[in-house]
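Of the protein chains in this complex, all but one are displayed in their positions.
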Amino acid sequence: MWDLFKAELLRFRGWAIGIAGLHLLVLGFLTRVVDLGQQPWLVHLAFGIAYGAVGGLLGLYQMGVYRRPGTWLNLLHRPLAPARTAAALLAAGAVLLAFTAALPVLVVAGWQAGMTARVVDARHLLLALAGLQIAGCGYLAGAYAMLANRRHAAAGLVFLAWLPAMNAIGLAALALQMVALLWLLALVMLAFQPDLGAPPRRWGAVLLTALPLQMGVYLVLLLLWFGVEMLWIMQGSHPNNRAVPAPGGHNELERLDDRARLLAGLAASASPDAQRLREQVALSEPMGIAQQLRLLPHTGELTNVKPMAFDDTQRRVRWTFSHDSMRLQGLSLVDGRAAGTLGVGAANAAFPVPVLPIGRQPFLAQGDELLAGGNTLYQYDSLAGRVMPRLQLPAGELLLGVSMLGAHLGALSDKAAYIIDGRLLRNPGQGLLQPRQRVPLPGPGRFGDLSDLTLIELVDGHLFSCSFTRFAHDPRGVPPYQVLLRTDDAGQVQEVARRAVGFDYPALFRYRAWWSSPVMSEVLDRARALLAPPDALRATHPAPVPRDVKLLAAAMSLLAALAAAWRVRQLPLRWPARASWVAACVLIGWPALVSLWLLVPAEEGVDAAPEATPRPAPPRALVA
Amino acid sequence: MSRPQPLMIQIATGDARPIVKQIVDAVRLKIATGELLAGAQLPSVRGLAQQLTVNPNTVAKAYAELTAEGWLDARQGLGLYVATPRQRLSDGERERRLDDAIQRFVHEVAALDYPPQHALARLDDALRVLAPKKLA
Partner (left out) sequence: MNDSLFTPETPVIHTAGLCKRYGRKLALDHLDLQIPRGGVHAIVGANGAGKSTLFRVLLGFLPPSAGSATILGRDSARLRPQDRARIGFVNEEHTLPGWMTVAAVTAMQRHQYPGWRQPVFDEVIGHYHVQPAQKVSQLSRGERAGFNLALALAQTPELLVLDEPTLGLDVVAKRAFLESLLYSNAATDGRAACTVIYCSHQMEEIERVADNLIILERGRLKHMSAPDDFRARVTHWVADIPFKAPDPAQVPGLLEQQQLDGLHHYLVLDQDDSFGRFLRASGARSVQSMPVSLDRAVNSFLAQHHAAPIAA
């Protein structure tokens, strides 16, 4: 076993050294140009794809050479259990990937930590492990693609699709990557038999192979639906592409300009003030509150929402947030050396959650910056060299953005909108700002459903229009509606109008991902959300599944089960296995049926033996 | 008497005669022409097999046939030796075998289109080799 392990390492040592060197060069070049620890998710995705591809190529090539019949026989016709031979080969692959994917990252991170004043947290070092695990998943998926029966060799790709799709962060993400790795490892070990290409027989093996295969089939189904939608767009009657959207639908509402939207909402108002409000809409300038935080940062996450750094142009210092110390670390832009640590307030206390800079507003002095984290808005005071909390929303709300609304300041959280008197903004030392007005977002929709918030200033207060149509095309969205709220100087909030907005897509099309396989749809959502922190920005209030859609799903399951019941008769299975497959089709629907067809091949029929001594055919005659 | 004599025979594959028969014929000829004297020791089964690059079982079969016909003696623990010559076959058997051999010769030669005198002359030359050594 050791001989094989060493031989495999020697076999690829040239490539390993070359690729590790190239990796090191690329990272070394990039780290001179940017701070690699502060790259957004897209950059990590690109690197992840590269690692996965390198691992995949190694797996495809290594097993591709071995799987040829003569070489496979040589490899496995030995007094060594196949599992041990597999372990030797895979261990060599793991070492090679650790050397090429993880080691350069550690080297560069170590250099950055030791030789520069940039922030290097523990989470950055974990990137090496993530890279190794991603490369390892690619490697095992490639190996499985080569070794398994052609009919289900692509099942490993499902795990590769899961890796970027999972919402888990930090250590949870690493743990889930390990789960994917272990599952792929089990699949490869199951396929590593003398009888290469034999489909799994024992029920444990069938289960381990069938579930990813069914998810893969489901994903292909979704791709097909995407194709259908493309055809619909090409045909021209797709709701998004029509020149004139359907009246009263959510598409129309989204395309209206701000004033028209307010007027559309007022049209449904039963309030006696409606006419007066319409006049004011024509006169006032519509405003909105910017949402600077489209994604929330989390402690310990491996990637970044966006660079967690901002520059103090007065003091020539760059402040970067460090997850390890939960404070801002300074880096002098003049000489590149460390320039101190900054926490909250005079005591430099740790921030409770990671903060992101959200840009400057007009009321700030030169060099100051606004930071948002959790429910608090902080202001970095360049002159005093301190970070002070300015605005604190009620516990449990998340501050998502601020912008000027004329003379006042508007703030947006995931539960409400706030208006702060502009005169209070000047003096940072005055303590926390108290909002003059809190406008809770009208239910039942939640922040994920909110597609638009527009307001105008009235003589006495403000008029808000809230449109909840963001996921109107999707099963997870609330049935679309629009609400108009009015605030007055006394702080009261009053609902002026509420109207339901029509669906532009028929229910069967909206729920296509659901009725194709309700179980798989649920599994997909849960797999993405597994161990992930709750995402308040995409929280919605889904409508219950319509009855028609449920009936269709049930009909599809029944059809699949009937087809399965017919199919299992032709297969060499015992009745418990047959019953399980039919039950799976009832539960999971068409993906289970397709996986049955792929995983359990029909028996190779052989005719009965011919007569014992066949008469020889008339022999050939040669004529000279 | 103590060391095995080298056995200078060849076998040919692709021949109409089986290898066993070729070995038997060759050894018989050597004994008949006097190249192998009575009492000479033949090579071991394994040794001859390696020399001819054939299966040892084939050599063993040939030796067994020669021993059964009386050409060789197997001495316990010592090996195989050429037996002292004596008449092994009955007259009738000898006549029959001579007829067989003549028939085969004639058939082989028939297609060659030589005049009979030529063939006879050559046969005479070949048999001359046998003449002085044959004892009654």
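Residue numbering begins at 1 within each chain, and the chains themselves are lettered A and B in the order written.
Everything that follows uses one rule, which is that contacts are C-beta pairs under 8 Å (C-beta built on N, C-alpha and C of every residue); 3 or more make two chains touch, one makes a residue touch a chain.
These numbers were taken from a predicted model, which means no experiment stands behind them.
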item: Chains still shown that are in contact with the chain withheld from the display; value: A, B
item: Option from B:I19, B:L42, B:L66 or B:V82 whose C-beta touches the chain left out; value: B:I19
item: Touching the absent chain when the full complex is considered, from A:R32, A:H77, A:R426 or A:R526; value: A:H77
item: Contact partner of the left-out chain, one of A:P194, A:G336, A:P440 or A:P534; value: A:P194
item: Absent chain, residues of chain A that touch it; value: 2-4, 6-7, 10-11, 68-74, 76-81, 194-196, 198, 604-606, 609-610, 616-624
item: Missing-partner contacts on chain B, residue numbers; value: 13-20, 46, 49-50, 52-58, 107
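One rule holds in what follows: only the chains that are shown with their structure count from here on.
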item: Whole-Å gap separating chain A and chain B, where each centre is the average of the chain's CA atoms; value: 90
